[in-house]
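Following: one structure in structure tokens, then a few remarks.
All protein chains but one are shown at their positions in the complex.
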Amino acid sequence: MNAIIISAILGVVMMYSGVLTKNTSAIRNVAIVGLIVLLGLNMAEGCGYQLFHINTKGMMSFEKYGLLFNSIAFASTLIYFLLSGRDVEKVGVYVAEYFALIFFILCGVAIVTSFNSLLLLFIGIEIISIPLYILTGADKRNLKSNEASLKYFLMGSFSTGIMLMGITLIFGATGSFMLKGIAPLVTGAADAPLNVWLVSGLLLLFISMAFKVSAAPFHFWTPDVYDGAPSVFTSFMATIVKAAIFVAFLRLFDGAYGEMKGAWQSIISITILLTLFIGNITAVFQQSVKRMLAYSSIAQAGFMLFALFGFNDFAKEGIILYAAAYSLATIGIFAILIKMKDYTFEGYNGLGKSQPVLAATNTIFLLSLAGIPLTAGFFAKYYMLAAAIKNGTQFWLVIFAVLCAAVSVYYYFRVIQSMYFKTGNAETATITPAFKYVLIVLAGIVILLGVFPQLLLNQMYF
Amino acid sequence: MNISQILFWILTVLALGSALGVVLSKNPVYSVLCLIVTFFAISGHYILLNAQFLAIVNIIVYAGAIMVLFLFVIMLMNLNAEVEPQKSKILKFAGFIAGLCLFLVIVAAIKNAEAKTQAAQLAGGDIGLIKNLGTALFNDYVLPFEISSVLFLSAMVGAVVIGKKE
Amino acid sequence: MNLIYLVPLFPLVGFLLNGLCRNYLNKSLVGIIGSGSILASFIVSLIVFFDVKAGHTGVVSYFEFINLGKFAIPFAFQVDQLSSLFLLIITGVGFLIHLYSTSYMHEEESQHFARYFAYLNLFVFSMLLLVLGANYVIMFIGWEGVGLCSYLLIGYWFKSIPYTNAANKAFIMNRIGDLGFLIAIFWIISKVGSVNYTDVFSSLNKFSTTDLVVITLLLFVGATGKSAQIPLYTWLPDAMAGPTPVSALIHAATMVTAGIYMIARSNILYSHAHVTMHIVAVIGLATAVFAATIALKQNDIKKVLAYSTVSQLGYMFLALGVGAYTGAVFHVMTHAFFKALLFLGSGSVIHAMGGEQDIRKMGGLGKYMPVTHITFLIGCLAIAGIPGFSGFFSKDEILAHTFSESPVMYCIGLFGALLTAFYMFRLYATTFKGSFRGTHDQEHHLHESPAAITIPLIILAVLAFAGGYVGIPEFIKPDAHALDNFLSPIFAESKKVLGNHPLEHNTEWMLTGISTLLIVIVVVTAWSKFAKKADVEDPQGFGKVLANKWYIDELYDAIIVKPVYGLGRFCNNVLEKLVDWIINGVGRSVQYGSRQLRLLQSGQVGSYVLFMIIGIVLFFVMQFFFKK
Amino acid sequence: MVPVLLLLIPLFSGLALFAVKNENSVKTLALLSSIVTLAVALYGMTCANGSEYLIVNKEWLPALNSRFHMEIDGMGKVLTLLTALSFPIVFAATSGNRYEDSNRFYALMLLTQAGLMGVFMAMDALLFYFFWELALIPVYFLCSHWGGERRIQVTFKFFVYTFVGSLLMLTALIYLYFHAGQNFDIKAFYNIKLTSSKDALMFWLMFVAFAIKMPLVPFHTWQPDTYEQSPTAVTMILSGVMVKMGVFGVIRWVAPVLPISFYQYGDTITWMAIIGMIYASLVAMQQDDLKRLVAYSSIAHIGLMVVALFATTKSGMQGVMIQMFNHGINIIGMWIVVNAIEQKFGTRKMSQLGGIAQKAPGLAILLVIVAFANIALPLTNAFIGEFMMFNGVFASTVTSFNVAFTVCAALTIILAAVYTLKMLQKVLFGETSAVTAQTTDISFSVKVSLVIIVGAILLFGVYPKPMLGVTNELVDVLLSKMTLTMGK
């Protein structure tokens, strides 16, 4: 609860800070301080210190898991602010508003990680989506940004419609919006043919969530939107937001689908198959690193979907780890990408010479995304595969997934090849030492989690 | 066939017909007008279903505010049938087929529900009254209600960010 | 017996000294080290020999070479009659050849001179290892070691690509044989669990007849490689590319007899495998005659000797095949003497001729170099089997045994012997008789070789003459076969198995008489024919086939070498590319798929939604209409 | 203690080297570090098997039941020694080579060493996988950065190829993990029982990874290209040490864990390996580039190890273990020569070389020895290995084709002689060519490293007992484990 209220308040604070001062770095500093407060208070809640005692009427419950994820999201955002905060200022004139919108999104994140009612899921997702539509279109003069914003908005609302239809049908079947009201019916119907309204509803809900996490064949918005949005916001929405929606998905699945996972497995496996295939294969041919990252985010989503496929401890722990690993690495990569003059692969040629620190850290992040051991990404993938294998069925899917992971190496390593092995003159914006230090720290975290993932996972239990 | 059934059919036909009008009409202004008709028809359904408050809200918010906004924008942009972009026939056809398929599939899937005979008829019941709704809203649903303020705030900020001239 | 380790140690030390310090030692020092180490080992060998003669035989084990728990291969030496005899031959003839080399190779640069002696010492070391080893693995080590040295020495003049080709050929041919040997070892191990001679020979009951036949055949394959028998003989004539003393030592006197040693060593196995015995005999006989026919038309002095070596080795195998183990060993010994003598003599000739080896360009050398001439003649007489000379005794023994096995084979063998006499005297006559056919310049330089060359010639000539008297046949003088008596402990078992049906003395007398008569006739014919008019025209008809060695090299080239290389080219140019193409094809198809798949991303909202709808429809269909 | 040192010395010195700028001090430090590692490894050799100095077992990932369990057993001793020995030799032999950014080069080399050490010591499947990948990454950078003309594509192919394999292995490891009671320890893995179809699937998943690494025909096409394009120092490590990872993996992680399929598919794989050996030898005969020739010869040699491995006999298994060491030493020797030739003459094409024996007798002699060791001449180390392997194959009781296997596999002995001798002839003998006319003998450091290698070749060729003694016990344990499972 702390997180939801504080982040909403912080959003308002940011709005006012924009009124009070035009000094953008002051605004940014306010945002950073605010975020630290938010992070601190969220962690405090994890330790039992609640600032507000609000009766949620069972619509929300704040468990360790969601709070841990919130902390990860906030911490990632903090790093994101530190790395890319300056670049937010370059997008447009409404700096305070951008920060405010980001805080509102964080509020949405906090909601979707602890909802118990489909209503709050819906509102939470809308609170996330609507600011995102705006941030996507924040670069108003840029036609790409316009286009991305429009596409995102139209398809986003379309999927909202589908989600609502799903929720409605579930309501029709169960008479409740509460997860705990749905679950018994789902479970009870295990042997009898499922109530078709319920199944249809769950299916539509699944599809709309699949849309939000950009799972194929509902992923089409992702590359265009990620590509068109101002890079600094792409970074945010491809990482923190996406991970949050995954956690929401998992929570929903846990609550509403959980016992019936067998019935969903074929659909999930097809989704995984398509997502991995399309994401990885299409990324191979991309010429722009940014767009490649968009497709790679689809591919990563395919891996994260394994959490739904093999629904067990490994999946839950894995998603946390995956969220952290993926977010941290992608934020780092984007932070560097934003500094580049040219977003194509050629633009990276020779970065290893001109900016060794950037290149080295970027390499670590890319290795993490590719799932190479000693980086957090390895354990993330490991947990996903373990979850799927523990599940025991459809082993072929796991093999398919690892083959796709091998394909992913192709496009991630292309960046490495450009940076180190090709000659060129990679032009970057001016790089401050602070930026480098943060990158190094971030890379350190990625490696630390790659050796001792329990540093993070233990938080779930203590 | 009692009066409510007759009304149901009239309203249904009206809603579907005007919805089709929205889709098919070449002139955007006609589409808006058709949409308004749809909203009215749906509001009529609400009344039939004892949701009086929602019926009113629907007319005020949707037909009144939102649609006027649409109309306003369309007028502002001076859109008409001549400048209306059209898809190729094949794509349109494909779109219709896809929509139809979806309809058929969903209907085929859920027509056999056990609860299909359960009725939703005009009868007693006062949950649709503003008082009852208000009580529930500010008791059980106060949290989502408050949270939706965040939504509005962000939409407001967004509209400013997007809409305001730099 | 305790000194036995010294025998191979001296040459090894000599090898190391000469090899490592070749840039610092001067030629005479190198010569002293090289020859001295062999002399030392000869002396030790003599001591060992007399020790053995006194009855001290046994196995001396030094350390465990390979240990696999239950199965161990010790590094051990077998000291018995057979090995001590071979030791003498190797070190004795070896020493003479070393001595000879100090002079023969004197024109080489100092470091190459040292390299030469190092190789030679290494060879002697390996050969001693081969002979001394108390098990098949040690023998195999020596076996391959001598192959290596042969390779190194054939390719001694490495600037010449044809010479190195010959070296390669020798090594590879040997390897083919070695393969058989190796597999035989594995077979033995799998049956007996040991490779020690003592263990193997005492556990014959563990072998089935098939085992024995296969093992012996495989061993024989090894022997055909090393001892240049059909079908693996072609390397030996080519091996004449090496310096002549090398040919004398390795390709005549010692290494090529390794096969005979091996079979003689394993005689008990062979005695139990009659099939193999027959095969050995047939191959040996065939080689003997076949090589002899080729030798008829060769014009290179060394080539003639090489083919004669092949032929003589064939006789030794014939001997083994008919169970005349002693005869084989006897022939090894006499052959070592006279063939070394002949080679060294030819070396002396070549030396005098300034490197010329073609006998058509020689002639009448007898008057220029008397010592060489006389000793060479003794060699020829010995190899031709003229009574009184060593070759007579050994060959006669072999032929006699053959006759008792099969008169047909005897006839063929005798025919081979006649051929031998013919080509040897063709060689002798063409070289030393008649008039000189070389250039004037060569004639001017003709002279007798120095003492370091002639002394070994003389010693060997004496041996070639007298060496036969250790094996005086039964029918001439009963119980005078000293060699047979000496070696009897080795072959006793086999003799029991094979059963000995000695020929009637009368028959033997008759056979000997006939063969001697025929040989003398042939010798006289050849002498008279070629002393007058050398065989200098290019041969026609069948002679051409013989001159071209029955086109065997070409045949091998066509049926083995070319196809193998062709297959290699096919693998390299087609298969390799194909496999790579398939592997890369995966990558390419991913690329291609990527190019196609990205077109799905058309950029149009309508199509995106369409795909979504299709997805939804499909999911509904799956969930509701395709349930198990 | 020893495992930790073996891991950390190269790791930390590698990381530290990134910071050193002076080229000479980089080289010295790298050499120093590798010598220290060698000293530790030698000390490890002297410890008794199972001694506490050779075991490290610490908490690592309690949630996954994965421990930092490293142990140097018999095979570990052999291979850590090989790893430790090869790096100083490589450094010394290539000290004349100049690299751009030499600090990075040597740092990555040392990191590779750390990874390799880890692979050979890990007794925990996850840890093993960790190091398996870690050894690969620095090599990727080394080859891509300092390699030849086509280095980027070629190295990438190599990387992706092996990565596919290792990912398949990872899935199998995870699967086995769940069947070992959620435990990654090798002892737990030994107790796994699977249905035969699953056993087979896991077997192939693991085996493909190792087969690619070895590489086994037809998974080999990355290898000649990579060897050709890599900087020679890396090629030495790749072929000397790294390919052993594949064989090692099969011995440690496949044979005792999945013996049923190991027996079942033994014949198939053996035939594959034999065809591969002959194939590689035939292709090697056609090569003109020295590096490619050695690469293909390596394929053939590794093929023999596979054949011997699947014979499942003591002699074969032990032969494989020591042959891993011997082949590593020998092939590094070959590479040193190739490197010396390339540095000196600027070409590796045999057709352009010739007559080196006249000009550089030292090089020639050492090359001849190494080359003959490569074709397993007796009294060289490789003979011991090959002899035992062939013997093992012949004595194999798990297959009915043992004789055919031995004969077919032994054919490569002849083919090996053919291409090796041809190589010697073209490189060393004949008249000097345009590129070899003006030259001197090799430098002192190259000579020293080659002499060390030759010393090792002869030492282990004449007196292999210490090496055999080290692996003896382990082979018994492994074989009894395998037969035990079969008995069940």
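For reference, chains read A, B, C and D in written order, and residue numbers begin at 1 within each chain.
Methods note: contacts are C-beta pairs under 8 Å (C-beta built on N, C-alpha and C of every residue); 3 or more make two chains touch, one makes a residue touch a chain.
Criterion: contacts and distances are computed from a predicted model.
**Q** Looking at UniProt, which of "NADH-quinone oxidoreductase subunit K", "Molybdopterin synthase sulfur carrier subunit", "HesA/MoeB/ThiF family protein" or "Electron transfer flavoprotein small subunit" names the chain that isn't shown?
**A** "NADH-quinone oxidoreductase subunit K"
**Q** Please provide the labels of all shown chains that the missing chain touches.
**A** Contacts of the unshown chain, counting the full complex: A, B, C.
**Q** Which candidate, A:45, A:97 or A:147, sits in contact with the chain we can't see?
**A** The one listed residue touching the chain not shown is A:147.
**Q** Which residue among A:133, A:218, A:277 or A:345 touches the omitted chain?
**A** The single option touching the absent chain is A:133.
**Q** Tell me which stretches of chain A touch the chain missing from the display.
**A** Residues of chain A in contact with the hidden chain: 119, 122-123, 126, 130, 133-134, 137, 140-141, 143-144, 146-151, 153-154, 157-158, 160-162, 164-165, 167-169, 171-172, 174-177, 181, 223-224, 227-228.
**Q** In the full complex, which bits of chain C touch the chain not displayed? Write them out.
**A** Touch with the absent chain occurs at residues 598-599, 601-606, 609-610, 613.
**Q** Contact with the hidden chain only, please: which chain B residues?
**A** Within chain B, the residues touching the omitted chain are 4-5, 8, 12, 15-16, 19-20, 22-23, 28, 31-32, 35, 38-39, 42, 45-46, 49-51, 53-54, 57-58, 61-62, 65-66, 69-70, 73-74, 76-77, 79, 84-87, 91-92, 94-96, 98-100, 102-103, 106-107, 110-111, 113, 115-121, 123-125, 127-128, 132-133, 136-137, 141, 144, 148, 151-152, 154-156, 158-159, 162-163.
The working rule: only the chains that are shown with their structure count from here on.
**Q** Could you say which chain's mean Cα position falls nearest to the mean Cα position of the entire protein shown?
**A** Smallest offset from the overall C-alpha mean is found for D.
**Q** Averaged over CA atoms, how far is the centre of chain A from the centre of chain C? Could you give it in whole Å?
**A** Each chain reduced to its C-alpha mean, chain A and chain C end up 77 Å apart.
**Q** Indicate the whole-number Å distance between the mean C-alpha point of chain C and the mean C-alpha point of chain D.
**A** 36
**Q** What are the residues of chain B that contact at least two other chains?
**A** Counting only residues that touch two or more other chains, chain B contributes 106, 109.
**Q** Enumerate the residues of chain D that touch no fewer than two other chains.
**A** 160
**Q** Which chain D residues qualify as touching chain C in the complex?
**A** Residue list for chain D touching chain C: 157, 160-161, 217-218, 220-222, 279, 282-283, 285-287, 314-315, 318, 355, 357-358, 361, 368, 372, 377-379, 383-384, 387-388, 390-391, 394-395, 403, 406-407, 410-411, 413-415, 417-418, 421-422, 425, 428-431, 463-465, 468-469, 472, 476.
**Q** Spell out the part of chain A that touches chain C in their complex, as residue ranges.
**A** 151, 154-155, 158, 162, 196, 199-200, 203-204, 206-207, 211, 216-218, 220-221, 223-224, 263, 266-267, 270, 278, 281-286, 407, 410
**Q** Can you name the residues of chain A that touch chain B in the complex?
**A** Residues in contact with chain B: 4, 8, 11-12, 15, 54, 56-57, 59-60, 92-94, 97-98, 100-101, 104, 107-108, 111, 117, 119-120, 123-124, 126-127, 130-131, 133-134, 137-138, 140, 149, 169, 172-173, 195-197, 199-200.
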